[in-house]
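Report on the following structure.
The other protein chains are all here in position, but one chain of the complex has been omitted.
Read from first to last, the chains carry the letters A, B and C; within each, the first residue is number 1.
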Amino acid sequence: MTLAQALDELVTANRILAREGVVDSFGHVSIRHPERPDRYVLSRARAPECIEIDDLMEFALDSTPIAAAGSKPYTERFIHGAVYDARPEVKAVVHHHSPSVIPFGITGVSLSPVMHMCAGIGARVPTWDSRARFGDTNLLVTNAAMASDLAGALGARPAILMRGHGCVVAGASLREVVFNSIYLQLNADLQMKATALGDVTFLTDGEIAAVLRTRGSFTYERAWEFWCRRAGRPYDARAIDG
Amino acid sequence: MTLAQALDELVTANRILAREGVVDSFGHVSIRHPERPDRYVLSRARAPECIEIDDLMEFALDSTPIAAAGSKPYTERFIHGAVYDARPEVKAVVHHHSPSVIPFGITGVSLSPVMHMCAGIGARVPTWDSRARFGDTNLLVTNAAMASDLAGALGARPAILMRGHGCVVAGASLREVVFNSIYLQLNADLQMKATALGDVTFLTDGEIAAVLRTRGSFTYERAWEFWCRRAGRPYDARAIDG
Amino acid sequence: MTLAQALDELVTANRILAREGVVDSFGHVSIRHPERPDRYVLSRARAPECIEIDDLMEFALDSTPIAAAGSKPYTERFIHGAVYDARPEVKAVVHHHSPSVIPFGITGVSLSPVMHMCAGIGARVPTWDSRARFGDTNLLVTNAAMASDLAGALGARPAILMRGHGCVVAGASLREVVFNSIYLQLNADLQMKATALGDVTFLTDGEIAAVLRTRGSFTYERAWEFWCRRAGRPYDARAIDG
Partner (left out) sequence: MTLAQALDELVTANRILAREGVVDSFGHVSIRHPERPDRYVLSRARAPECIEIDDLMEFALDSTPIAAAGSKPYTERFIHGAVYDARPEVKAVVHHHSPSVIPFGITGVSLSPVMHMCAGIGARVPTWDSRARFGDTNLLVTNAAMASDLAGALGARPAILMRGHGCVVAGASLREVVFNSIYLQLNADLQMKATALGDVTFLTDGEIAAVLRTRGSFTYERAWEFWCRRAGRPYDARAIDG
């Protein structure tokens, strides 16, 4: 994939997350720079539904913008930098406030996979509370210290909740983090509905492992084509063979 | 109905199920081949919203593709083959993951008709759990053994839930299985809402039998015209008189 | 208003109820014939979203079609005929299956106004159960005996629920029954949400009476213009001054 294709797909990822209701005016998605692993690419501060290719900016892993003078970046870009810095295998990161996910972070109820498609969220999604170490703040992760603490709590997991704020999803590709963001939202919906009905049977650890072991890129591709169509974005068919 | 008409309606069925939120990127619908009852027709592995007529493939009842080399089929096509093999009267099958239906499969709460339009889901929809016989798997029904076990649990019923996965709906026509898939989803929604309000009065067995005994093809036709319109698909008016 | 205008507005009413999710493929709305009070006008059996002016048919109050040979009528048209026959002041009737309303009919939980806009549903909406007098049926009101029993239970009220089936809304104008159908649906949603939160304070009888005493046609007009716009139907501005 060329850099131009990667940037185009990052725009698409923004539009998909908006179309699927995972982000509203806020929330953001980044990729590690495909040619410079010590950089990441993220939009300027703008609602994901509105983002165009010219809005994309490059950042060092300490979240300093590469261009000396430029557009206003997201104040919470430190989340992305800290995760890329801590985990070399991570190629894409989403930070979002899905209204299905928030209720878990503020009640301390554990979020775990209830169906096969949601296995990628991790066996148990932990919750990070900024107040534990940083006290009364505006809850935004706007500096390296908070971002590093959050990345430490995330550890090697695919996702973590943030109390009173949202969540972070990290993964090996842009398609993977978009997929797991959308199915994190679905799992939260399903788990809330099921909790109201009776005792919930979650996937076993063995089932989660089996899903992840057998999941090919084809699964992400099928969903990506569908979400491109819904978001009114072109779908690059080459990716299916890739 | 000609074969060409049947295939066109299968594309329409895919689009309707997507439009009504019964399927997302996953889930599939098939018909028994109208001229060759030892075959069934199912799309290649693609999101239902995206399916075109050229995506349709033929399979033997053991789920081997008829064309030696072709597109990638759904790995779970075995569900369809096993049901057609076990039940000669079945002419169409849907497998879906409706987010309204999943909560019942994972809590073991029995799903039963609460209104006349939902009588076609059967008096009591059972739940099949792949773990009972196959242990920790990725939950996908990707071989004849699992599919046969599932079809056995379905028996002569119109629908069955799959724990942590979704459900199967089988019936005498494509319109019938689409109708019962959509009203299975609605019944699940209604039953969840009602459970939160108070003690639920379900249809009696006598009422369910009376609905099914008096339901004509006209009921399916009226809904089909509406769903075609919503899905942006042409509606074939001849069917009303058929 | 001319007959042509009245018929055009009946088409609009069908489209509005579909757009607002009150009806799906089923449910219907009628008007008393503006020039012949011993007749009513109702579409042939078709989904409300699809109805055109040529689908409208005239019926006597015993629900016999006026034209000897014609299109297939709704089998449940008897509901309309029985209400017009019992209540000369009624000029329009809706029968619908709103998914918000069904949970009340099947749990026996009383539905009452929780906000001023919903006062028109009546102080307490009763539930009619076809099984009480007619035993195990397909729940459809397809004859004069059932319809008369239902109309008797409705009495002078604006609305009644039907267990496992839906509801009937009757009123002095088409705009009024569409308004009360949509706000019956909203009240049901609000009451379900509030019930899950705590003890609900309903409007007092005095408040309900005050709302109805002071409600002018202007309230219906403002909503009608909005719903026409959402349904893609022209809004006849003359009505505002009428």
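The rule is short, and it goes like this: a contact is a pair of C-beta atoms (placed from the backbone, for glycine too) under 8 Å apart; a residue touches a chain by one contact, two chains touch by 3 or more.
In this text, all values refer to a predicted model and were calculated from it rather than measured experimentally.
Under the touch definition stated at the start, the shown chains contacted by the missing one in the entire complex are A, C.
Interface note: of A:L7, A:A144, A:A196 or A:A209, the residue touching the hidden chain in the full complex is A:A196. Residue in contact with the omitted chain (choice from C:D8, C:E58, C:D136 or C:E225): C:E225. Against the chain not shown here, subunit A presents residues 24-26, 45-47, 49-50, 72, 97, 99-100, 102-104, 106-109, 131, 135-140, 163-166, 192, 195-196. Remark: the residues of subunit C touching the chain excluded from display are 114-117, 186, 189-190, 193-194, 196-204, 206-207, 209-211, 213-215, 218, 222-223, 225-227, 229-230.
Everything below uses one rule, namely that only the chains that are shown with their structure count from here on.
Mostly differing positions are employed by subunit B and subunit C in their mutual contact, as under half of the interface residue numbers are shared between these two copies. A separation of 33 Å divides the Cα centre of subunit B from that of subunit C.
Shared interface positions of subunit C, i.e. residues touching 2 or more other chains, are not present.
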